[in-house]
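Removed: one protein chain of the complex. Kept in place: all other protein chains.
Chain lettering (A and B) follows the sequence in which the chains are written, and residue indices restart at 1 in each chain.
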Amino acid sequence: MNVRGLFLSMLIMAFFLAGFLVGSFLSGREHTITRTTPTTITTRVTETYTQLASTQDAVLKVAIPTSISTIDIHYATGVADFEVLGNVYESLFRITYSSGRLDYVPWLVKEYVQLNETAWLFVLRDGVVFHNGDRLSAYDVKASLERSMRLSGIGKQLLTDARGEPVVVDIVVVNDTAFVIRLREPFAPLIEHLAHLSTAIMPKSIAMKYWNGPVNSTQDVVGTGPFRLEFYEKGSRVELRRFDGYWGKRPAVKNLVYLVLPDANARISAIISGSVDIAVGVSPDIVETLRAQGVEVLRVTGVRLVLVAVNCLRIPDARVRQALNYAVDRDALVKELMKGYAQVAMGVASPVFPNAATLEPYAYNASKARDLLEEAGFVGKRLTLLVSTRSPKDVQLAQVIQQYLKAVGLDVEIVQIEHTAFLKKVFRDHDFDLAIYGPSPSSLYYALTYWRTNASLNGPQYSNPTVDELLDRIASEVSEVRRVELYREVQGIIWRDAPAIWLYFEDVLVATRPGVKGLQVLPFQKLVLDDVHVV
Amino acid sequence: MSLGAKVALSIIAVELFLALLAGFIAPHPYDKIDLGKRLEPPSPSHILGTDPLGRDVFSRLVYALRTTITISAVSLGAALIVGTLLGIISAILGGLVDTTLLGVFSVMYAIPGLFIAVAVLLIMGSGAVGTATAITITLAPMFFRLSRAGAREVLAKQYVEAAKALGASTLRIALNYVGRELVAVVIPTAIYMLSDAIALEATFSVIGLGIPPPTPSLGNMVAEYKDYILAAPWLAAIPVVVVALTIASLNTLAKELAREFSIVTEVA
Partner (left out) sequence: MWLYILKKLFSLLLIILASTAVVYFTARHFPGDSITVLYGETEPSPEARAALEAKLGLDKPVYMQLLLFWKRLFTGDWGTSVFAGEPVLNLILRRYVNSLILALTATATTTALCILLAYISTMKSFGGASSALATASTSMPAALWGVVLMFALALLRVPIPFGSLAMPLATLTIAGIGVFYTVLKNLIDKALSEPFIGFYKAMGLSKARLFIKALHYITPVYVTAVLYRMGLIVAGAIATETLFSYPGMGRLLVEAFSSRDYSVLLGWATVTSATLALLNILGDLLHAYIDPRTREGKW
C-alpha cells in the first residue's frame, strides 16, 4: 500500500509543481504596453526589492485607499480614478490652488476669446504630443468633448443647463489648432467646467473607436499628460512612466507607482517604514502619531461636503429638515470626531470656491429642534439612515447622528449597504429616509447643480423652481457683479430649505516621508506632482 | 484534569458569566456616545478605556461577548450538527443519497463565502439571523467533508464489521463507533473555525450583512479597533486578546476531551 500511495501523492505534487512552472511562465506574458522583456513572478519580486532598496529618487510610490474603477477618463467618477488618470490625461484648462482659492487657468489652450455671447474661440498650444506620437489637433478636441458629453455622466452634467439640455450646440474646427464652441445660450461656467478631467482630451481615433462604450484595453489609454500608463494590475497597482515628449515642465519623477492599499493600517505601515513616499487617505486620529514617527502630514481645506441627505419626498416639511439641522452639534463633530481637521459647514459649498457664500449657521440647539418637530407634528417617528460600508468613518458618523436625533425624540435605524448598492439605492431609486455621503464638486456652479430638480446627483429629490431658475440665470448672466449676487441668493435658499443636514467640509490629509519635497495637494484630494522631487 | 484545562475552563466560565449577566454588569450603556471622551486609556471610571466614539469599552465588551457567543454558538453549532450528521448519513447510506449530498455540499464549498453572504442578504435581509445563517452555510461543507471521510474510514474498520455481524443496528453503529471517533476530528476543527466565524462577521459587513451598529460584537470590535493600533494600542489589543484567550481555552479543553477518546482517525 505504501509504495503505491507514496507514488500517487508524489505524482499529485509533481502535477502541481508542473502547473506552477507552466503558469509562472505564462504569467510572464503580462499586458504591459512598453515593456518587452517578459517577467516572471520571481523577477517581479526581486525587482520590487531592488526598487525599494535603491536610492533612486526617480521612483515615487504613492499609497491610495481605493483602486481605480476604470481606465477610461471619460468614465472616471472616483477620487482614485482622477488621481491616477489625471497624470495621463489633460483638459483644455486646469484647476490650480493658491492662497486658499481655486483658479482655472488655460492649459492645453494657449489663448481664448469670447466672440459673442454664445461663441468662444480657442487656440491650442503648439507642440503638444500624445503618448502615441500624434500631435494634438482641434479634431482631437472636438471628438473628445463630444464623446465626453455623450458618454460621461459628469461630462454631461457639466455641460447641461438647468432644464437638462446640453448647452453646447456644436464645436466647429477652424483649423488644426483653433476651434469654436457654439452655445445655445450664454454659459458662464464654461471655462471652469472645461478644466474638469471628465472633459479630458484623447486622440480622435481612440474616441471614435470607443464611441459607444468605455476603453477596455490598456493600449488605448493615450493622453497628453506628463506620464504614460506603463503597467496596470487591476485592484493592486498602477505604474506610470514619465513621457519624454511632454510639452510642459518635465517632472523630476521618472517612475510613478500607485499602490492600492485598502487597509488603513497598511498605508500607515507603508509610510512609516518608508515603503511608500506618499500616503493618501489618512484618518484625523492618526495624524499626531504619524508626526511622532517622523512622518510629515500635509493638510488642505477640502471641497468634500459631508452631509446627511434628507429625502424631500418623504419629509416634505422644511421645518422638520431644519429641525434636524439644529439637532446636531457640528462644532463637537469637527473638534472631537475630526480632531479639528474639518471646517464646520457655513454654506453649501466649500470656502475654497470663489463666490462660496457664508450663511447664517445652524447653531446646535436641541430644544429648538424639538419645538420645530412638534410644531410640524413630526414626533415619535422611525427613520432609516443609510450609510455605505466603504468608509468606516462614515459608519461612526452615522452612530453619532443616531444619538443626536434620538435626543430630540426620533428613532433612527442604521442600515449599512455595500457601496455600489448604496449608490443605486440613494441616487437612482431614492429609497431612503436619511443617507450619509459627501459630494466633491470641482466648481461652485457644479456644486449647486446637485440641487437642480431631477439632477442625477440630487439624491434627496429636492425641487425648488426658484433655484432652478436662478441657476439658469447665473449661467447666462453676463455681468460678473450681478452673477455674484445671484450666487449668494441661490445658496441662501438651498441652505434654508435644508435638503440635507449640513455637517462639515473634510480637510484633505496627505502623509509624506520627510524626503519628499515640492508636493502640492488640491482640495479634491488630488496630488500635484509637477514640482515633486525626493531628496 | 490538568492545570491548563482548569485555567481554560475558568476563562470560558467567566466569559459565559459576563455574557449572561451583561445587563447587570455593564457600568455604562454600551451605546452612550461621548465625543469629548474619545479614545481614553483605562481609568477608574472606564476600566478598559473608551472607544473612538467615547463609549465605555468594558460595557461594550460584555455585550459583545453575549452577541458573539450567541451567534457563534448557533451558527457554528448548526454547521457542525448539520454538516456532521449529513456526513455520517451520507457515508452510511451511500449510493444516490451520498452522490446528491456530496454534490450539494461541493457546490456550497465551491461558492465563496462572499456570495453566500450576498445570497442570504438578498433573501433574508441583514441582521443577526441573516448573519448566523450565512456563517452556517459557509462553514457546513467543511464539517460534511471531514465527517464523511472520517465515517467511511471508521465504517471500513474490522471491529465495525464485526459489530454488524453480531447484529448491531445501523443507528447504534453510527452513534457508538462513528460518532465517538469523529468527535476527535470535528471538535478541533470547530474550534479552529471559531476564529474564522468571528472574522467572517467582519467580512460580511463589507457587503452590508452583519450586526447593525451600534450593537457590538467581538468581530466588529476587532475590525473597528484594529485601525487604532498606533493611536490607541490598548484599544486594538483588548478584543483580540479576548478572542485569543477564548480560542486558546477552547483548544485546551478540546485536547483534554481528545484524551478521553483515545482512538484518532488518520486522514480526516
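We adopt the following convention: a residue touches a chain if its C-beta (ideal position, glycine included) is under 8 Å from a C-beta of that chain, and two chains touch if they have at least 3 such contacts.
Note that the structure is a prediction, hence the values are computed from the model and not measured.
Colleague: Quick one: say which of B:Ala91, B:Ala132, B:Met221 or B:Ile238 touches the chain that got left out.
Modeller: Missing-chain contact among the listed residues: B:Ala91.
Colleague: Which of these touches the unseen chain: A:Ala407, A:Leu457, A:Val484 or A:Val528?
Modeller: Among A:Ala407, A:Leu457, A:Val484 or A:Val528, only A:Leu457 touches the chain that is not shown.
Colleague: Given the contact definition stated above, which residue among A:Asn132, A:Asn265, A:Thr301 or A:Gln520 touches the chain not shown here?
Modeller: Per the contact definition at the top, the residue touching the missing chain is A:Asn265.
Colleague: Pick from A:Lys110, A:Arg314, A:His419 or A:Arg473: which residue touches the chain that isn't shown?
Modeller: Per the contact definition at the top, the residue touching the missing chain is A:His419.
Colleague: Just name the one of B:Leu114, B:Ala128, B:Ala163 or B:Val183 that touches the chain not displayed here.
Modeller: B:Leu114
Colleague: Please give every residue of chain B in contact with the chain that is not shown.
Modeller: 91-95, 99, 102-103, 106-107, 109-115, 118-119, 121-122, 141-142, 145-146, 149, 152-153, 155-157, 188, 191-193, 195-196, 198-199, 203, 206-207, 222, 226, 229-230, 240, 243-245, 247-248, 251-252, 255, 264, 266-268
Colleague: Could you list which residues of chain A touch the chain missing from the display?
Modeller: 1-2, 4-6, 8-9, 12-13, 16-17, 19-20, 23-24, 26-27, 29-31, 41, 44-45, 48-49, 52-53, 67, 69-71, 75, 77-78, 150-151, 153-154, 156-157, 212-218, 221, 232-237, 259-263, 265-266, 268-270, 272-276, 418-425, 427-429, 439, 456-457, 459
By definition in this document, only the chains that are shown with their structure count from here on.
Colleague: As a quick test, compute the distance in whole Å between the mean CA positions of chain A and chain B.
Modeller: 41
Colleague: If you look only at chain B, which of its residues touch chain A in the complex?
Modeller: These residues of chain B touch chain A: 31-33, 35-36, 38-39, 52-54, 126, 205-208, 210, 212-214, 224, 226-231.
Colleague: Help me check something: in the complex, which residues belonging to chain A touch chain B?
Modeller: 264-265, 268, 283, 285-286, 288-290, 293, 332-333, 336-337, 389, 392, 395-396, 398-400, 402-403, 413-418, 421
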